[in-house]
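Some notes on the structure that comes next.
Every protein chain of the complex appears in place save one, which is left out.
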Amino acid sequence: MASSCPADLAAMFGANTTDAAGAATFICNKLSDTTFAVDSTYLLFSAYLVFSMQLGFAMLCAGSVRAKNTMNIMLTNVLDAAAGGLFYYLFGFAFAFGTPSNGFIGRHNFGLKDIPTTNFDYSYFLYQWAFAIAAAGITSGSIAERTQFVAYLIYSAFLTGFVYPVVSHWFWSVDGWASATNYDSLLFGSGVIDFAGSGVVHMVGGIAGLWGALIEGPRIGRFDQSGRSVALKGHSASLVVLGTFLLWFGWYGFNPGSFTKILAPYESGNYYGQWSAVGRTAVTTTLAGCTAALTTLFGKRILSGHWNVTDVCNGLLGGFAAITAGCSVVEPWAAVICGFVAACVLTGCNYLAVKFKYDDPLEAAQLHGGCGAWGIIFTALFAKEKYVNEVYAIPGKTSRPYGLFMGGGGKLLAAHIIQILVIFAFVSATMGPLFWGLHKLKLLRISPEDETAGMDMTRHGGFAYVYHDEDDQKAFPMRKIEPALSA
Amino acid sequence: MASSCPADLAAMFGANTTDAAGAATFICNKLSDTTFAVDSTYLLFSAYLVFSMQLGFAMLCAGSVRAKNTMNIMLTNVLDAAAGGLFYYLFGFAFAFGTPSNGFIGRHNFGLKDIPTTNFDYSYFLYQWAFAIAAAGITSGSIAERTQFVAYLIYSAFLTGFVYPVVSHWFWSVDGWASATNYDSLLFGSGVIDFAGSGVVHMVGGIAGLWGALIEGPRIGRFDQSGRSVALKGHSASLVVLGTFLLWFGWYGFNPGSFTKILAPYESGNYYGQWSAVGRTAVTTTLAGCTAALTTLFGKRILSGHWNVTDVCNGLLGGFAAITAGCSVVEPWAAVICGFVAACVLTGCNYLAVKFKYDDPLEAAQLHGGCGAWGIIFTALFAKEKYVNEVYAIPGKTSRPYGLFMGGGGKLLAAHIIQILVIFAFVSATMGPLFWGLHKLKLLRISPEDETAGMDMTRHGGFAYVYHDEDDQKAFPMRKIEPALSA
Partner (left out) sequence: MASSTCPADLAAMFGANTTDAAGAATFICNKLSDTTFAVDSTYLLFSAYLVFSMQLGFAMLCAGSVRAKNTMNIMLTNVLDAAAGGLFYYLFGFAFAFGTPSNGFIGRHNFGLKDIPTTNFDYSYFLYQWAFAIAAAGITSGSIAERTQFVAYLIYSAFLTGFVYPVVSHWFWSVDGWASATNYDSLLFGSGVIDFAGSGVVHMVGGIAGLWGALIEGPRIGRFDQSGRSVALKGHSASLVVLGTFLLWFGWYGFNPGSFTKILAPYESGNYYGQWSAVGRTAVTTTLAGCTAALTTLFGKRILSGHWNVTDVCNGLLGGFAAITAGCSVVEPWAAVICGFVAACVLTGCNYLAVKFKYDDPLEAAQLHGGCGAWGIIFTALFAKEKYVNEVYAIPGKTSRPYGLFMGGGGKLLAAHIIQILVIFAFVSATMGPLFWGLHKLKLLRISPEDETAGMDMTRHGGFAYVYHDEDDQKAFPMRKIEPALSA
């Protein structure tokens, strides 16, 4: 981009300047250094924020399951990050971004070989790793409280190391067959605008979870003998709120961070540039989540008669999952619409889940799958021409398809419908057989005895909480809790 | 600022340079792009940190109330952020910063119309939104455990959408009648130096809470028949410490972030510039909080005989609330004084609260109102000439009033006393009648039955914590906790 900088500037200095080329090179190099440093700072801190989402998932999942399975679900979250780190380093990143490659899978940079290049720096790898582990974290919520730990390790490795990287290659790599940056052959002349991954991350994680939860069936007691739904409440609303806020916090790395660069003017010297677009993305993200939370609050109040904080938290996250695809190319007012519909989609999906006796302890398939799919459609409807052309500028062209409702025609919508179908098909075709195979090998679901007793007791060395000592208990069997109570 | 850059530089290149204007424009544009990108990065990440304070408030409030009201208080914190996002987007930001306007209320940029401009970018809105929701979060602590949820929704919308924006317009907008940046008519030739909002944020939130808590009265059981104070301990000190540390973490966005720009030299080419002032602000903030914590530790040890962690946490936050006004214009040693006095002010206010049978579950009015007011006075006493002139430089003037004890005369102090009175009067005149009206309409306080049972049970669909299953309980009624205890 800045490659013509010294030549241009040297020409402007002209022959009367003692060392025009030298001066121009000096200045341009300094400016280029600055750009690298600023963009790296921006990308790295965004990556750290995205990483903090893993903490958010861990707390959200822990609070949403029963106390007897807390150790189990937290361990899976820690291992998402840890195993994901190794697998994504060894081959995940290569499958996703190893360029040049064909449109279906990357094939360079295994084990970070030849990194950094002019295309990718280490910070880019770190950022993408944080995305990859988020996808695995989503799935773990769907199959919580009844899945064998070994099954968990296997699917997590497969998802982070192969399924997710391949999907992200299709839509985000410059070589991907449906990528918006594969300028030589854009799908429908447009490509898919899935900016931060409503499809690539959320739908992938959600649909993987859907198959897992479908194949192993609902938890014991989730539907009673007469088939009615019985809520198996999570053990701590405080952890749910903590996790939700941490996810909100981390989402500011997820969505605005997906620009990966902030020092990129749309017109040099103007106050309006990519830094504004980054800010706008943070604002659209915020508004979508806020609207979804309020919609859920009043909706649930009408439906259930309660003001329910855990439902509001889920609604909020549904709004975020939906805006993720279009956050950089829509107006703030459109984000409000996005959030409103996302809350309705989530409520609808939850209704369907109960109807079909589908049990998902964290509503992960409904939330990330359903709201993610809505987000993809939403982007195809509301993407604004100006923003699309700024954020996804094609070198040498001034225009590309944008949102249907904004007058941009149906090409983008067509590409996005293809995206939804293809993601659904691919994830089903890979994760479905995997879960089915594990099921047949009796490696997927734990025994009913283990499930009733809780996995922490049977597999993870004990219960997560010990508020009172054994000694105290023996001494005062009946009054053992009194010291705590009279405090 | 950079507007004369190309002209100046072109003149320096002179007539012998082939395209002096072109070269100068090129270089200046690149530098301007860099400045926008660096400042936006700084402001955005500061905004994210300020947002994380909302998580801190949620955890602090949750831990400070009894377990039976945890869901209620956390829901109010989530909705502060969510409802605040919508209201501040629709009109709060316009009331606060919509310029040009009169000195009392802004009137442009409703719904982010015409944003970004040369004055404001989206990132600025996001930053100010995070401030607005903090004010509402403070108030929710004062009226915790006994307020109807509907009353909460009403006051929160009114505070975030109108009261807080108007006050911030007065003191922070370039048009505000008491603003330090309203160069045409500075109050007492000085204006108010409330850098990050000891008055604008903390006093506003604290006084709103004071009226709410006064009007609805103390919680049942807070003062016994003989009128003695009975501590109603919060249910989890771990959550209190978690929340306090998160607030500390977020305060690094609140105070140093209030510069909103970091790439602003005081004298170009020198190592000393706004980046140093930002660092100094972080240091003064840290020292004030640390001193207040230690003062509280030893003070409470003498008064109560215990080393109490929740009191230390409150003392720490009191120190932060106090330093917030002057953090950018005082020396580190002065911050130590600020923190020491803040701890004493908080202890004094708590003593008065007990004396007057005022019940504030989070000590929010005492902490944010009392320590906030002290912070305003402190700034007027200790603001250093050099720092005031750097941070609040008036174009074309070299000096402005500074701290009384630093030899700067009483003008700043006069302005700051006006600020305290005016904030107290305005918040009382708006929030007082609102709470009183809700009280008369029987919309403010919950019924005694609900209060005794806890709002979570009666209004929010159940208790926040479920450590043991119903099934286990039925099977082993007497030994049901054993598996946990023998772990």
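Here the chain labels run A and B in written order, and each chain numbers its own residues starting at 1.
Here is the rule we go by: a residue touches a chain if its C-beta (ideal position, glycine included) is under 8 Å from a C-beta of that chain, and two chains touch if they have at least 3 such contacts.
In this text, all values refer to a predicted model and were calculated from it rather than measured experimentally.
*Asks:* Which residue among A:108, A:261 or A:459 touches the omitted chain?
*Replies:* A:459
*Asks:* Tell me, which residues in subunit A touch the chain that this view leaves out?
*Replies:* The list for subunit A reads 13, 16-20, 22-23, 25-34, 36-41, 44-45, 47-48, 51-52, 54-55, 58-59, 62, 70-72, 74-75, 77-79, 81-86, 89, 111-112, 116-118, 121-126, 129, 149, 233, 236, 239, 242, 459-462, 464-469, 471, 481-487.
*Asks:* Determine and list the subunit B residues touching the chain excluded from the picture.
*Replies:* Within subunit B, the residues touching the omitted chain are 8-9, 11-17, 27, 31, 34-35, 38, 41-42, 45, 49, 66-68, 221, 233-238, 241-242, 244-246, 248-249, 252-253, 256, 262-265, 268-269, 271-276, 278-280, 282-283, 286-287, 289-291, 293-294, 297, 304, 306-309, 312-313, 316, 332-333, 336, 452, 457, 462-463, 465-470, 473, 480, 487.
The criterion applied here is as follows: only the chains that are shown with their structure count from here on.
*Asks:* What rotation angle, rounded to the nearest 5 degrees, superposes the C-alpha atoms of subunit A onto those of its identical copy subunit B?
*Replies:* Subunit A sits rotated relative to subunit B by 120 degrees.
*Asks:* Could you please state the distance in Å, as a whole number, between where the Cα atoms of subunit A are centred and where those of subunit B are centred?
*Replies:* Using C-alpha averages as centres, the distance is 31 Å.
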